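All protein chains but one are shown in place.
For clarity, chains are labelled A and B in written order, and residue numbers in each chain start from 1.
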Amino acid sequence: MSIVGLLPHLVNGLALGLLFALLALGFMLILGLMEQINLAHGSLFALGAYFAYAIATPRLPLPPDMLQVWAAVPLGWRFTAAMFLAPVLVAPFGVVLERLMRRTYGRDPLYGLLLTFGMAMVIEELIRIVWGTRDYMLPVPRGISGGFMMLDLIWSTYRFWAAGFAIVAMAIVWLVIEHTRFGALVKAGAHDSEIVQALGHDLEKLRVWVFVLGTMMAAVAGVILAPIWGIRPHMGVDAVIPAFVIIVLGGVGSFWGAVLGGLLVGMVVGLSGAYASEWSMLSMYLLLILVVTFRSRGLFGKKSVLEA
Amino acid sequence: MRTGHTVPTLTPAMIAIWVAFATVPLWIEKVGLYQYLGVEILIFATYALAYNLVLGHSGLPSFGHGAFFGLGAYGFGLAQLNLVPDLWFCLGAAVVVASAGGAIVAAFISHRRGIYYSLLTIAFGQVFWFIAIKSHAITGGEDGLLKIARLPVRLGVATFDLTHNISLFYFVLAVFVAVSLLLWRLVHSPFGRILKAIKQNETRARFVGYDVWRYKAAVLVLSAGLSGLAGGLFAMAQSSAFPDVMSLHYSGYIVMMTLVGGGLVTFWGPVLGAIVFLLARDVIGAFTTGWMLWFGLLFVALVIYKPEGLGGMFLRPARRKPAGAK
Partner (left out) sequence: MALFEAHELHLRFGDRVVLEDISLSFEAGRLSGIMGPNGAGKTTCFNVLTGRYRPDRGRVLFDGADITGRSPQAIARMGIARSFQLMNLFDEFTAFENVAIALPQTRRRGADAVGQAYGDAALVAEAHDILGTVGLGQRADQIAKSLPYGERRALEIAVALACRPKLLFLDEPTAGLGSDGRARLADLVRRLKGQVTLVVIEHDMEFLFSLADDISVIHWGQVIAQGSPAELRTNPWVKNSNLGKLA
């Protein structure tokens, strides 16, 4: 395959990788401060996608006349509303999850893993009850749908847009973490939660807010990825695994490790997809096993709860 | 374990459980259930006991055990369809294939522990699952490996047919008896106690001279092999093998069963867990569509409030007494 022929796969991979990185960053924020693996992170991602679908198509539990009004609004507006509203609607799920997880703080992180696995199953089943088992597609507004020609190849506009959006979202997260008091507290807390308490800050509140932030990042990633992946009940599990692969690959506790891990996973999946599309997701695990065999803490990892 | 305490090979609880299972075909239909459920429960009970060898007895939180169960199922099916359609040979193949899978995984992860162990077993589990789905030519892909026969039991002098669920039940019961007996001996053997020591304090175990990673590798291979045996039985029971059982969901289910039943604190906990899990699936499933919603919530509640599981609830008071009496 020529280099030009590989380009679309590379770009697709990059777009996927950026969205994975966004998802993984939320996962890592929670891991960093709470020292807990949140296997339900993917379920929050899935909820984001389903809520966006309900808002944009629209299939909301509203009185018929109100629904009609909303349905008359152009798709562009509905999609935009979904992008911002869905994460807000998913946030309370994150708060509930955090409340449940409180009991496991300070205990063997295995309990957090089990608890969130249980919650992932619960949320997935809830989704099946509410929306059934069939697949949905999230419609994309005309402005960012379709494709365009470049270098004699057809490119998907939406993927470019999604990649750009992911970059902006991560830039915001980066600014929040690096340049706000909240971010400083989160970083201090991830390093040593006692410091935060000693400084007179409410660690419990901080945990809730970090969970909300992580949840919303998952939900945003779900909304943006939905038109590419499709919406189905087990998309949560399909997504949480790349997220943890990225974190283990990039190294726990490193922002740039997660970004690089995401890009690496995206590109490996994208490029292997060019040669054997059937097997592309497998490459991600092989990459993980390869890296972790030789660098036990991932590319940029520090000593972390994972080694307990 | 108490001073100079030897553990009897047969205990009253063990015999009671075996006998209770043996009566199942006599009444299971009268309570509105069906014979095949008994077979399924026994297979998963065997699987859960094998899984608990790593989780409960060695403290290795594998989250990818479905791979070994699935390898056993495919091993059984492929051996039967391509090699020799003999029950013993095919079950042997199931064990060998699953053990080999376990050995590959063990080679990469035996120096790990805790959450890292979980994450890497998830990754390996996904690799096996993925290969099973995508190798259409060998495994039949998502359609599964079909037309697996319930092979007759050849015992030299006599041959038993297993096509009926009741006869299959008793054959699976015989395997369950053998596996539970073996594991009971194992956890009270030097090997088993060393595993328990490693579970509690890996560092100290090394400093008293144990090659910790070898024990961890050995127990994973053993557990994988026995899980594969259960998988082989499952392939026979279902007359087919599907990639589903290798998915993260199924790998999680076996963790759920083991934990819900109390595998962390009692030997028989996983058996109780398998019973509760499959009964919940059928009974709750009969009333509502989303049985996993309720079972998942039960599981979450147990993790939060009673990590010792259902088995632990019964055991706790009895366990405290001797300590207090001293």
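Rule of thumb we're sticking to: a residue touches a chain if its C-beta (ideal position, glycine included) is under 8 Å from a C-beta of that chain, and two chains touch if they have at least 3 such contacts.
Computed from a predicted model, the values in this text were never measured in an experiment.
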Visible chains in contact with the missing one: B
Residue in contact with the excluded chain [from B:7, B:138 or B:178]: B:7
Among B:136, B:154 or B:193, the residue in touch with the chain that has been omitted: B:193
Residue touching the undisplayed chain, where the options are B:147, B:164 or B:206: B:206
Residues of chain B (touch criterion as defined above) contacting the omitted chain: 1-7, 182, 185-186, 188-194, 196-197, 200-201, 203-204, 206-212, 215, 222, 323, 326
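To be clear about the criterion, only the chains that are shown with their structure count from here on.
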Inter-centroid spacing, chain B versus chain A (mean Cα positions, whole Å): 33
Complex interface listing, chain A residues touching chain B: 37, 100, 103-104, 108-111, 113-115, 117-119, 121-122, 124-126, 128-129, 234, 237, 241, 244-245, 248, 278-279, 281-282, 285-286, 288-289, 292-293, 305-308
Complex contacts: residues of chain B adjacent to chain A: 61, 63, 108, 113-116, 118-120, 122-124, 126-127, 130-131, 134, 248-249, 252, 255-256, 259, 289-293, 295-297, 299-300, 303-305, 307
